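Below: the structure, in structure tokens.
The complex appears here minus one protein chain, its other protein chains still in place.
By written order: A and B. Residues from 1 in each chain.
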Amino acid sequence: MSAEAVHAESFIRRYLFSTDHKTIGKQYLLTAFFMGLFAVGWSILIRIQLAWPHANLPLLSRLFPGLYQDGVLLPERYLSLVTMHGTVMVFFVISFALVSGFGNFIIPLHIGARDMAYPVLNMLSYWTAVPACILMIASFFVPDGAAAAGWTAYPPLSALPQAVPGSGWGQTLWLLGMALFIASFTMGSLNFVTTILNLRTKGMSMFRMPLTVWTLFISSVLGILAFPALTAAAIMLLLDRHGGTSFFLPSGLVVGGQVLEHSGGTPLLFQHLFWFLGHPEVYILVLPAIGIAFDVVAVFGRRPVFGYRTSIWALLVIGVLSMIVWGHHMFTSGMNPYLGEYFSVATVAITVPFAVLGMNLIASLWRAEIRLHPAMLFALAMIAAIGLGGLGGLWLGTASSDMYLHDSYFVVGHFHFMIGVVTAFGIFAGTYYWFPKMFGRMIDQRLGKIHFWATSVGVFFAFIAMHFLGLGGVLRRTYDPTAYEYTASVTWLNLPISIALFLAAAAQVVFLVNFFWSMFRGQKAEANPWEAATLEWTTPSPAPHLNWRELPSVFRGPYEYRTDGRAAGYRSQVVPDEPPAEVRA
Amino acid sequence: MERITPYRTYWLVWIVLLALTLSMIVAEGAPLARGLVVSFILLAMLLKVTMIGAWYMHLRLERAALILSVVLATFVTAAALFFLLVPEAISLPQAGP
Partner (left out) sequence: MTTVAMGSSETAAPVAHWQGGVSPFAVSWQKLMMWIFLVTDALLFAGFLASYGFVRLASPAWPEQNEVFPMLKIAAMTFVLITSSATMATAVGAAHRRDLKRAMVFVALTALGGLLFLLAQATEWATLIAEGARLTHNPWGPAPFAAFFFMITGFHGSHVLIGVILLTVVALRLWRGRATGMGVEVAGLYWHFVDVVWCFIFPLFYLL
């Protein structure tokens, strides 16, 4: 089978029900952007509420009659907004774009395969994800509104349909959507792991794979190991809601003055099962972003990445440890104090391999000749975000300080650095970097830089400031930030935070315009515009069906830059001769 | 799989599996210390699973890398979940003796 056997395919088969990994990757990426519009939109409504809590907003009231009444956001809808923003961002934007999008697009190209191991399963994965998106969005249109129990869906709130308005149909749709998402993600992970293990081209040993592939590999393995716990929890929660079981419901609950029939269960169990997935999930998302940063820093810094192998070992250690630290989300749940101490120690231990990754990224810049392409800018800023988020993590991982900080805006600031900034910047870096290979055209750099600076100023200001809100005692998920007298000295920060985030949101408009404009009107791209050494740049842009005419053979690692002492000098992975002794510049 | 397992082996394993199952049921009703009974049943359970994996699923003939990956990944993850939940469950106020 050679790549030129291009067939007359119908539009449907080519773009909709395609089994080509590149098309599926792009479908996921575009779906992520589409879902991102919703998630960002909801966050804007949240920030408006927090910036001007008592304002009358007749226009919004007219636009969203379900959410507002008489110009005021309904408190229960505020909870729906935070819930859906979190859920959609984590699972339907970041996971779609970073893991499913880039994963599908880049894994076969990076390891020299024609496609995924099981392309039909891959297509199935995408077409399971689409109804999941529809269910999530649909939950805003059911009578009682979307789920309102937080993206963590803690019972009893989520288990009792009569508890709050959003606990009705909205919560059920949320659970069904999540179930479909998990099925889709699992199918994707099966393909990723199998493909990476079995379909590498000649000479592509595991220790010659780019770090992006390594991070995607570990993310997929984590998903395979951790998601079943959430599946089990979701099934039990559905049974509690609709089958009358009491897995998560203790006796003596009173709702609306009525004592409930349930007895014998415990909500603590759900927290454990949720975070058994929840914590690995955040690493599933952050690791591919870091992997992309490594690749981008090497290409645009014209340096081999520092400590390629130590990074891989650090990734493996992170993978193992991330499965056994979930309890740090539950320090205040009344958990067994010995167990809490254990989780605290394990959590702080995980910062060590994490710091190794961060330091390796920084050390890769040593004597680099940096080309400030937008991809590189995003990768560099990501390093800063990793540091800031990690520092916050240390405070939170220490049980004694977490007692004070838990459920405050400090946590919100921490995880937005990690799961917001790092991952989003990974998506952007990857998009700017691989755009030529995806669409055969160059993306505009000037608009890219505007996008970068506006986004960075906005998010860094906002999320650093949120840490101070948290230190001042402001709790997350509060509808009215002026409700507590004792936080009055810090809540003024809400207005500048909102303005900073509006700036960042506006920057995304620039990005989308740039993206679609360049897709059709951008300058035509050559096969290897960045002088990069990895395999995807040895095939034309855009990559043809089945990727290569002849599968390439690999002779060296992925990061041989400045091999002749000059910044432009590099050796592609397919160059056969052994490098002479004076490789080091 | 290159090597072929004789049919007889499968049925020998079958006999052992049945014997183990039977012994578990007998042990459950035996007038022995509870700890002893529980340990025996759990041990027999693990033995059964190992035999099915090794002979019926042919893990015996696979590379050590596959065996280790599959078995360790499953058991370590399940054990992490289970053993970190136990101290929590028994320290809840309503827990039994």
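Here, a residue touches a chain if its C-beta (ideal position, glycine included) is under 8 Å from a C-beta of that chain, and two chains touch if they have at least 3 such contacts.
As the structure is a prediction and not an experimental result, all values here were calculated from the model.
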Among the displayed chains, the hidden one touches A, B
Contact with the hidden chain, among A:Gly25, A:Gly112 or A:Pro558, goes to A:Gly112
Contact residues on subunit B toward the hidden chain run 1, 4-7, 10-11, 13-14, 17-18, 21-22, 24-25, 28-29, 38, 41-42, 44-45, 48-49, 52-53, 55-58, 62-63, 65-66, 69-70, 73-74, 77-78, 81-82, 85-86, 88-90, 92, 94-96
Note that subunit A touches the chain not displayed via residues 1, 5, 7-10, 13, 19-20, 112-115, 117-120, 186, 189-191, 193-195, 197-206, 224-225, 227-229, 231-233, 235-236, 239, 243-247, 261-266, 269, 272-273, 546, 551
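Keep in mind that, in the parts below, only the chains that are shown with their structure count from here on.
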Residue set of subunit A touching subunit B in the complex reads 221, 225-226, 229, 250, 266, 268-269, 272, 276, 323-324, 327, 335-336, 338-339, 342
Contacts from subunit B onto subunit A in the complex sit at residues 73, 77, 80-81, 84-85, 87-88, 91-92, 94
